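Have a look at this one.
Removed: one protein chain of the complex. Kept in place: all other protein chains.
The block that comes next holds chain A.
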């Protein structure tokens, strides 16, 4: 902020305004390699997250003979989602909604505690771009070399070979990314074999192609443009931070005024103010989005921490204490200027609120997941006719009843209707009819739709009587119920 505030309004010629381009060419960014604590953290996270992404489909999980043995599988034709010990049916999509709610709250919480950790370390755009930059530096050399080659404009054999090699490596990574994606939707080893022998489903090749193109273009070319122009999160996070949130911060209280190390030493010797910043631009050179952290917190800064590493390395060389750039809060910068004690306040109303919501939503989801039963019953009353008068004076209602068996084995259930003591139950197609209850078998991991006729031997006084269908697992005694109504002509 300090530099921007010092900028005086400058008059520019009117002609330059009219000639100002409506569109802006992308500024080339050649991030320099850097070593340090945050670089190590980023490498670790990159290896772990990409390792999970690329290899998770091959992890096996035994579910018996009636279900696939892939630990994580989105079975679209079978309408099932398998995640280790959890099996979700389409109607349980609210668990996914709950996960998204948790993810949003986790983003808010991390933002309130330590800034854009998602952007800096975990976002796929960051991780893949980081990997592509690493490949680029490996093939074409570090920042200076790349800039020299780009500026020279020469196209010798070596440069062409480098470009071909770089793009081939990028395409291989992109292709592997798309290839891993489709493995989440089918049995991974089988699909790999089918794909390699060109027997894979056409849609799998299409998706591999789509993800190859998106990964190649987003991580190879779009890079920081995604963060600057396409992603909503940089805009949202600006509203979620506050003066107590740790953010990657240039400590201008310590850095300004900038001057060379020699001049600073001399100034200090004369007891004049001297900043630690030597204006070496290392923090800008290593930045993957090309911003200057010394301008303060800004949209383009994904808070990856690489400028901290770069600055610490310089501080070590000139013999000044590290941490000129570091995780810090706006509040503490102000306090140091005012010569007050810094405070660390992680527990604030907003962090407590976010944490409470995370715990609440998480507990609710865990509780429903732990207590959900493996059987279910739902009933749909016939709309037309709502009831039928019978020749013997009885009244009959018809329902479409769906039994659900989520267990991975076929099970017999007993279906009863409660609330009408004299009523009998007919299940169309079942041999035993007009009884108080019906025993029905449902195949493993299936639902079964039944047409159920409920007959009361006489018309009831009430035109609408509440009834319940109860489904009982005969072996375990576990039950499930659903409510509906028994309609009749009434007492008139």
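As a working rule, a residue touches a chain if its C-beta (ideal position, glycine included) is under 8 Å from a C-beta of that chain, and two chains touch if they have at least 3 such contacts; residues count from 1.
As a convention for this text, contacts and distances are computed from a predicted model.
A.B. asks: Write down which listed name, "Thiosulfate-binding protein SoxY", "Acetolactate synthase small subunit", "Pyridine nucleotide-disulfide oxidoreductase" or "Cbb3-type cytochrome c oxidase subunit", is the UniProt protein name of the chain that is not shown.
C.D. replies: Missing chain, UniProt protein name: "Cbb3-type cytochrome c oxidase subunit".
A.B. asks: Of A:235, A:270, A:339 or A:383, which one is in contact with the hidden chain?
C.D. replies: Residue touching the chain left out of view: A:383.
A.B. asks: Which of these touches the unseen chain: A:153, A:393, A:421 or A:477?
C.D. replies: Final answer for the missing-chain contact: A:393.
A.B. asks: Return the single residue from A:263, A:335 or A:448 that touches the missing chain.
C.D. replies: Residue touching the chain left out of view: A:448.
A.B. asks: Touching the left-out chain: which of A:22, A:65 or A:370?
C.D. replies: Of these options, the touching residue for the absent chain is A:22.
A.B. asks: Which parts of chain A are in contact with the chain that was left out?
C.D. replies: The missing chain touches chain A at positions 4-5, 7-14, 16-18, 20-26, 222, 225, 228-229, 382-385, 388-393, 396, 398, 426, 428-429, 431, 448-449, 451, 453.
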